[in-house]
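Here the complex is missing one protein chain, while the rest keep their positions.
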Amino acid sequence: MTTIFGIPLMVLFGQLLLGLINGAFYALLSLGLAVIFGLLKVINFAHGAQYMLGAFAALLGLEYLGLDYWLALLVVPLVVGALGILIERVLLRRIQHIDHLYGLLLTFGLALIFEGTLVNLFGVSGSSYPVPEALAGGFNLGFMFLPTYRAWVLVAALAVCLFTWFMIERTRLGAYLRAGTENPRLMQAFGVNVPLLVTLTYGFGVALAAFAGVLAAPIYPVSPTMGSSLLIVVFAVVVIGGMGSILGAILTGLAMGLIEGLTKVFYPEAANTVIFLVMIMVLMLRPAGLFGKEA
Amino acid sequence: MNVTKHALTATAALLLAPSLAQAEISGDVVKIGYLADMSGTYRDLAGQGGLEALKMAVEDFGGEVNGAPIEVLSADDRNSADVGANTVRGWIDQDNIDLVAGMVASSVTIAVTKILDQQGKLGIVSGSAASSITNEHCTPNHIHWVYDTYPMAHGTAKAIVDEGGDTWFLLTADYAFGHALENDVETVVEENGGEIVGKVRHPFPTSDFSSYILQAQGSGAKIVGLANAGSDTVNALTTASQFGLVQSGQTLAGLLIFLNDVHALGLDVTQGLQLTTGWYWDMNDETREWANRYYERTQRMPTMVQAGVYSSTLHYLNAVAETGSDDAATVRAQMAETPVDDMFASDGRIREDGRMVHDMYLVEVKSPSESEGEWDLYEILRTIPAEEAFRPLSESQCPLVKG
């Protein structure tokens, strides 16, 4: 068997696949952040909490309403997205004309409120969400056992990412969005309802986070703190990718998943730090990030 | 630096001198402070439930000792050593507290016990895992009641090797605590004729364990030991179940996992897991009786930590009643003289290093089909006798242990 640094090639391949699956989560989450940032110029610190709310909504929906996984995948993003719309209308709207750092602080406060409330209601031990029956079991790839659900996560996340990218780059609505990002006043003058666009964009970004949350529910224990640690990694991904580009967010997310996956094989101790190391290197060479425009 | 040392001893002597002379209850009230994580990672292990258990003990005792009322204070340490230390200093200086109970995160516990020692007050640790609390960090002023990493690692590892689980792969959290667990397990496995075929040190905390589980599967070891705790263990278990680790013939051994974790994760994920516990609610009539009373108040079954808070508080109050004093040294001596015989332990004994030694139990998590109720989670495989369970005094680094 071919080996690389003493690791059989096939084993390495398995690890890369797992890394890619994690990368799909990073991509989904950083995509949501990028979409929101593009139009609102606000870093949504509540993104991790909204991801967690997605997972919890799926869990509670199943427990109390009998909402099955497939329905949850559709309904939960809508519900949490609606909550996002409410947040934008009631809170973020009031501070959109001042320094955008206040948006970061406001959403940080919201994250604390969401997390704290759920901790009080449900405790912190993670609960598990059953894998939907159609996706139970797994494939034996010869070199590894791949649970079907993980394969599905990769497919679903990539599909949503590509769909979003397509919507923004190739459709009329996306064109408004991009134009709104460049020059909101001009758009307003052309008769586009920019405030509505802003609201919907925030709602959509939040819905993406919630979608990632539902996807994650059967993989990771559902707990109120599941989002906060992930969020900081996603921030690093966003810094590496640069905030300018939607495609940048997706590609960087996947790439970071792969790099993390390799680290877990060769030097597992550094798996949590490797993304931050990459970030430092990128910052030294390209302060605006890989895909970002120099400010 | 002799000057400092002398100054310290002198201060300590000054602090202790007046209290030794007392043979009565200071301020005619016995004050117990319950310090625990009420809002963070460990809230389900001890938290409000532990406070409830403490209150049950006080009520069962009658609410007063020799005519002096018992007062309960409580505080959330938020898993911060600063907050815990600050709270306890305040309790001692301002509220004249007699006993600090609870104590979960080991960083908080060690910080608090150092203060208790300086100020000559008593502490009973029920929640913490670190065996260093009664080893290098031992003091004459605290007692470690429920469990520590030594029986959790040794008990589990030894029992499993004895039953034929002789090849191990270890998933270790990469920090001091994980290394200590790993070290304990390695020693036991090798001493008993087993072999460590591989290990991986993962960063703390880790959310995705799939890569490590894959490595464990590739190792071909019979047993996959989880030398980590809290959310790491929970994450590793979830991932192992998705990757069919148990179905492919490997057995999981949790070195630090609690009833609340198993309950939260569900039996689908945790079935077949072997672990060590200091107490389980469904052991005998006595434990069931108490657990049901606890359940009525909290709608949850108690963890071993919560049961330990109840047991240790009663033992403390008995000693106060017996000696008629709430002086730390007097009560501590009385507590050590009396064996612990209650629903928590039978013939438990407090050693000079502060370790309360009692029987521990190796249990296996039931499968969903075996379980008859929400909280019917463990099957007891064997009892690990007290003398075998805890770190023997001959290996102790505690300066209080002579010889």
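Each chain carries a letter (A and B) given by its place in the written order, and its residues are counted from 1.
Convention: contacts are C-beta pairs under 8 Å (C-beta built on N, C-alpha and C of every residue); 3 or more make two chains touch, one makes a residue touch a chain.
Just so we're on the same page, contacts and distances are computed from a predicted model.
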item	value
Chain excluded from display, named as in UniProt, from "Phosphocarrier protein HPr", "Branched-chain amino acid transport system permease protein", "Pyruvate dehydrogenase E1 component subunit alpha" or "Small RNA 2'-O-methyltransferase"	"Branched-chain amino acid transport system permease protein"
Touch list for subunit B against the chain that is not drawn	1, 3-4, 7-8, 11, 38-39, 43, 48, 73-83, 85-87, 89-90, 93-94, 105-107, 110-111, 114, 130, 132, 137, 174-177, 203-204
Touching residues on subunit A - with respect to the absent chain	37, 41-43, 91, 94-95, 98-102, 104-106, 108-113, 115-117, 119-120, 232, 235-236, 238-239, 243, 269, 272-273, 276-277, 279-280, 283-284, 287-288, 295
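We take it that only the chains that are shown with their structure count from here on.
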item	value
Separation of subunit A from subunit B, taking each centre as the mean of its C-alpha atoms, in whole Å	38
Subunit A partner contacts - residues on subunit B that touch it in the complex	39-44, 174, 200-203, 205-208, 210-212, 214-215, 217-218, 231, 234-235, 238-239, 242-244, 248, 260-261, 263-266, 268-269
Complex interface listing, subunit A residues touching subunit B	11, 14-15, 18-19, 21-22, 116, 119-120, 123-128, 130-131, 138, 144-145, 147, 149-150, 218-221, 223, 225-226, 229-230, 261, 264-265, 268-273
